[in-house]
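What you see is the complex with one protein chain gone and the rest in place.
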Amino acid sequence: MAAEAEARLPKAAFDYYAGGSGTEWTLAENERAFRRWVFRRRVLVDVSEVDTAVTVLGQRLPFPVLLAPVALQRMAHAEGELATARAAAEAGTTMILSTLSSTTIEDVAATGVDRWFQLYVHRDRGLTGELIDRAVASGYRALVLTVDTPQLGRRDRDERNGFLPPPGVDLAILTSTTGGLSQQTGAGGGSSLFAYFARQCDPSVTWADVEWVRSRAQLPVVLKGVTTAEDARRAADAGVAAVSVSNHGGRQLDGDPATIDALPEVADEVGDRLDVLVDGGVRRGTDVLCALALGAKAVLIGRPQLWGLACGGQAGVGRVLDLLRMDFTLAMRLAGVTSTAAIGRSLVRRAVP
Amino acid sequence: MAAEAEARLPKAAFDYYAGGSGTEWTLAENERAFRRWVFRRRVLVDVSEVDTAVTVLGQRLPFPVLLAPVALQRMAHAEGELATARAAAEAGTTMILSTLSSTTIEDVAATGVDRWFQLYVHRDRGLTGELIDRAVASGYRALVLTVDTPQLGRRDRDERNGFLPPPGVDLAILTSTTGGLSQQTGAGGGSSLFAYFARQCDPSVTWADVEWVRSRAQLPVVLKGVTTAEDARRAADAGVAAVSVSNHGGRQLDGDPATIDALPEVADEVGDRLDVLVDGGVRRGTDVLCALALGAKAVLIGRPQLWGLACGGQAGVGRVLDLLRMDFTLAMRLAGVTSTAAIGRSLVRRAVP
Amino acid sequence: MAAEAEARLPKAAFDYYAGGSGTEWTLAENERAFRRWVFRRRVLVDVSEVDTAVTVLGQRLPFPVLLAPVALQRMAHAEGELATARAAAEAGTTMILSTLSSTTIEDVAATGVDRWFQLYVHRDRGLTGELIDRAVASGYRALVLTVDTPQLGRRDRDERNGFLPPPGVDLAILTSTTGGLSQQTGAGGGSSLFAYFARQCDPSVTWADVEWVRSRAQLPVVLKGVTTAEDARRAADAGVAAVSVSNHGGRQLDGDPATIDALPEVADEVGDRLDVLVDGGVRRGTDVLCALALGAKAVLIGRPQLWGLACGGQAGVGRVLDLLRMDFTLAMRLAGVTSTAAIGRSLVRRAVP
Partner (left out) sequence: MAAEAEARLPKAAFDYYAGGSGTEWTLAENERAFRRWVFRRRVLVDVSEVDTAVTVLGQRLPFPVLLAPVALQRMAHAEGELATARAAAEAGTTMILSTLSSTTIEDVAATGVDRWFQLYVHRDRGLTGELIDRAVASGYRALVLTVDTPQLGRRDRDERNGFLPPPGVDLAILTSTTGGLSQQTGAGGGSSLFAYFARQCDPSVTWADVEWVRSRAQLPVVLKGVTTAEDARRAADAGVAAVSVSNHGGRQLDGDPATIDALPEVADEVGDRLDVLVDGGVRRGTDVLCALALGAKAVLIGRPQLWGLACGGQAGVGRVLDLLRMDFTLAMRLAGVTSTAAIGRSLVRRAVP
């Protein structure tokens, strides 16, 4: 579907969605790393009934796939985040709305989708507090604090393209306060988003701010972007409800390990204290199965939802979710497991190099 | 010969035979994995006489290659399974007839080939019992229960092609009872075989059914699709006569290890209790030699017989068998072994990565 | 930028700069090896202020990138080493002038750049002593003795091209004494530089000469080209001030390890006794970060400065330095480190092969 999306989208938009930082090694590694794990499936198990449900942040999901926060979805389709939200609602899963959404917090909430809000802490803490308050007021169930982005990663494609969303698409939640991307003077000579980030977002965020976010929101906090046991332990000590092992889809620090390779150390360290999620490179049901085997409660998908959105709007996102759910169910059957609770470390081993 | 077969066959038929599930990683890995073993051959051994014979299920085979069960062979050649059977008979080896054969159990038996019958347990256990009874009545010597297919793997090529056999070719053994593939409503929008499987085949088969099959047939039972020591031990405990280490030619769970890499743990676990076979990626005499060194009594070939069938019918299959036998004999000579009994673990080691 | 430089430069000049010796395995390995290390970055660190400065040979550098000695820079741009020197001066970093410079020692000194002088010991020790004296007299702060080049590596590209600089470009420091490259009879049938080296440079240089150089110059001596702990220890014993782990950009012994892979053993051995530098394959800020994590004080860049020079003269070199500094700062931020002193071995681990 990526190929069809590429054909449908303007180059700068596709590149923004598809690209990564630096040499794009981490971007490629995220997918490649799944090929370095193999299954130890079991046979002759009655798999006529397979329970794909999981519980994340205390709430049941019908299958362990959430929609990762993705910026500027109206570049992919006129209905943008609304289409995504409706598809998520229909599939019964959770959508994580990006701070860099091209649709407002309130409009997405109006779709009724189960929703979390992803937060970039801005230098303007008043603005940041308002974002939190708006999310709380609009019924978002959790705050996802992205912690791998004190500054935006340098993405050569966006620099070369002088990335700027097309007219009519901008940061819907932020434009009134910050001017949005169209006001970035850097837009002529580089990525407008890189410039926006440098100017508006706060590189000084620390663990103390996690506590601030938590107390302001009175909601569960999810840290997205953890890759080490050390930070995972610290997150648990800080009382966060979940972490997502993430390298921002290979868009931040090039040289980050593949998330599926970083997952085991995080899950081993804190899997009994909080919910461990993972995102990066998940494309197939077998990837989801592998992630759960290595300790994740669920996965977040990013680019696949975008390709669905670009190719078919709400129906396209819905199809991606349906296919992934079906494919995961099939993977469970073929692996001989009947419930997500039964998916454990013994189901996988390293492939022979 | 694969290239010539591709040129001769309709795309949908070739894709069905050649393709695998998911990313086709396991499909490719099956062949690639043989390149990760190297030989420790010995020199100055008198190899003027080389005995390639093996004993499988108590019966002597002139060389350790059997014909794997392959569905719908009449797509490859008008004579289909009959051509294959006659070639196997002429070569003195065993043919395993697929439940999904395009020729009847009885017609294949009439060729006189040494034969085993591969079984998919259907939801309709009456039908399944009849299949067993027909195989017994027709002189099949063993039942091969495929255990890696509680549901059919998702094969993108077949989904895209809307795979359906051409008019006149269908499941010869099953059409009268189930309607066969041409009656699948899914045929317009996906693989008819995927749809058939979901509707007709039983995902609830367990070890208890192995006992049922065994007692109904009063024949040796072979489990095809085992990849772990745990399942191999359970198979031995259940009294099966043989297992084939298999991932269904990379067509079921993508992410399964290469069979040649899974073989050692199975052979180590149960090699002294039952016959261990292996299938997947065997293309050359050196592959057969490697498989025997790692503990297999014999190998099953799938795609090579099909390419022979597509290119030359009975003569084509015969040529594939002749070449493989000759090539295996040559490999034994060059490795300095004169009998299959002398082929052991010390003949191979891991290649340097 | 390499591609643009290739388009701008005559083939023989580009090949001379870009090529390596033998199979060019080491050349490629230098870059590839960085991909075999991954970061263990930390999150939620206040990275609003990041101190990229390091101290090398007792002097503060604003960021840990020096300009490696590169021969014949006037092939890349009419202003050659002068453009490079001015760009280095503007960036506040150090330029290492090559003995094979196409600009004189004194002219480069006149730019005011912070400068070290790279030395090839010639068979004519009188000439060599004069080179040292001129460097000292012109305010070069250190002597970089290249120790991986007792003879020039055989570079197939240069042999095929019959490498000879274009008219008007030659060894500015050496032509009056040795005749320079244009007088090499080998020029018609091979590389003029290979011939020059064989005739003029001294393959008998030993540790005793290091002492001679040191006492003659009364300057810190840097050994460039060390790759083993044994030689590093010997260098420390000999009182050198720094070593650069180097394989001459893959241009000398093909089969040398990547420098980033040789760095840890050198740093472990002598990191507390002298300054360890590294050069080879550094292209991104993340490469610099990796080098510092593995024990380097700073890195030297070679080809990147040339591509900048070829594409834009002084401004081009300046842009390369600016980008690298910015990219390194960004890498520090994304890795969660705020000072170069905090960059240690725990920041990296081996990637999964």
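All chains are identified by letter, namely A, B and C, in their written order; residue positions are counted from 1 within each chain.
In this section, a contact is a pair of C-beta atoms (placed from the backbone, for glycine too) under 8 Å apart; a residue touches a chain by one contact, two chains touch by 3 or more.
Keep in mind the model is a prediction, meaning the values are calculated, not measured.
S.K.: Which shown chains does the hidden chain touch?
M.R.: Across all of the complex, the chain we cannot see touches B, C.
S.K.: Identify the residue among C:T227, C:T286 or C:Q314 that touches the chain left out of the display.
M.R.: With C:T227, C:T286 or C:Q314 as choices, the missing chain is touched by C:T227.
S.K.: Any idea which of C:R8, C:R36, C:R319 or C:R349 touches the chain not displayed?
M.R.: The single option touching the absent chain is C:R36.
S.K.: From the list B:R134, B:R199 or B:R333, pick the residue that touches the absent chain.
M.R.: Candidates B:R134, B:R199 or B:R333; residue touching the omitted chain: B:R333.
S.K.: Which subunit B residues would touch the chain omitted from the figure, given the whole complex?
M.R.: So the residues of subunit B touching the unseen chain are 34-35, 37-48, 284, 286, 289-290, 327, 330-331, 333-336, 349, 351-353.
S.K.: Considering the whole complex rather than only what is displayed, give the residues of subunit C touching the chain that is not shown.
M.R.: 22-23, 25, 29, 33, 36, 147-151, 153-154, 202-207, 209-210, 223, 225-228, 230-231, 234, 252-258, 261, 353
Basically, only the chains that are shown with their structure count from here on.
S.K.: When you average C-alpha coordinates per chain, which one falls nearest the overall C-alpha average? Tell me, please.
M.R.: If one averages C-alpha positions chain by chain, the most central is A.
S.K.: Roughly how far is subunit B from subunit C, going centre to centre by Cα mean, in whole Å?
M.R.: One centre to the other, that is 59 Å.
S.K.: Multi-chain contacts only, two chains or more: what residues does subunit B have there?
M.R.: Within subunit B, residues 353 contact more than one other chain.
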